[in-house]
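Note that one protein chain is taken out, while the other chains of the complex remain in position.
Presenting chain A:
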């Protein structure tokens, strides 16, 4: 190195002249978490398929008469297990009722169970998780132990027990039986998220401004911890529809109410002679549940900027 001098290189000044420090660059496109997530969702074909399915089921549940004129309860025993014919595209059940019409009218039951379970799970799980995570200490100990007790009971088994002793079996009771035991995992997820968010400086800043603890929780902590909750609840909605069908199939579900689960249960006795009357309601159930679960997964990706970057 002694015989080598380090030259002093200076880049041509005009091309790299000093720039204004920390220049404000506001893009034309406004951006925040929700608008970015929406933009991401709109670019994914799977989103349209899942969303279309969800919309279809919702419309069928609200306005079944738009889809069929056939009375789902009208039974013609001479048509028992008959195949498709004009006006009855999917054939007949064992009792001679129209399969297509029963699927359309059954959507309402499935969807309302799903939505109710979602609401019940959220109504118990969100406060439990948020309060436990945010206040910590004794509050956390008590709420988390209560959660652990429910967590340790398999919610499906509990629902079977509750439904078999329930005097009236309707949409509300079955939703309570499922949702009342399924909220514990939601509370756990939210608690973990709140624990992480509450240590961020903007939460401290809010308290330094003079905002009270509870107000800070509602205003800053909860909105920023809600992403996994939304994803979980979307998937839970699909799972609740399956749970209702399974309970109905086991005979502890909705009794006389028309639902996909009941139809599947009724069709099993004649599965050898008329498999299609079991196949169609099962397909409706599977596609609906799949749509909700896919939607949940897509939401999870869209709301997580890091997952967006990975793709």
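Side notes on the structure shown:
Simple rule for what comes next: contacts are C-beta pairs under 8 Å (C-beta built on N, C-alpha and C of every residue); 3 or more make two chains touch, one makes a residue touch a chain; residues count from 1.
The rule is short, and it goes like this: contacts and distances are computed from a predicted model.
Per UniProt, the protein behind the absent chain is "Peptide/nickel transport system ATP-binding protein"; the candidates were "Peptide/nickel transport system ATP-binding protein", "STAS domain-containing protein", "Heme exporter protein B" or "Anti sigma-E protein RseA, N-terminal domain".
Checked against the full complex, the candidates A:21, A:86 or A:165 give a single residue touching the omitted chain, namely A:21. The chain not shown here is touched by just one of A:84, A:154 or A:223, and that residue is A:223. Chain A meets the missing chain through residues 1-4, 6-11, 13, 16-19, 21-22, 24, 26-27, 30-33, 200-202, 204-211, 220, 223-224, 308-309, 311.
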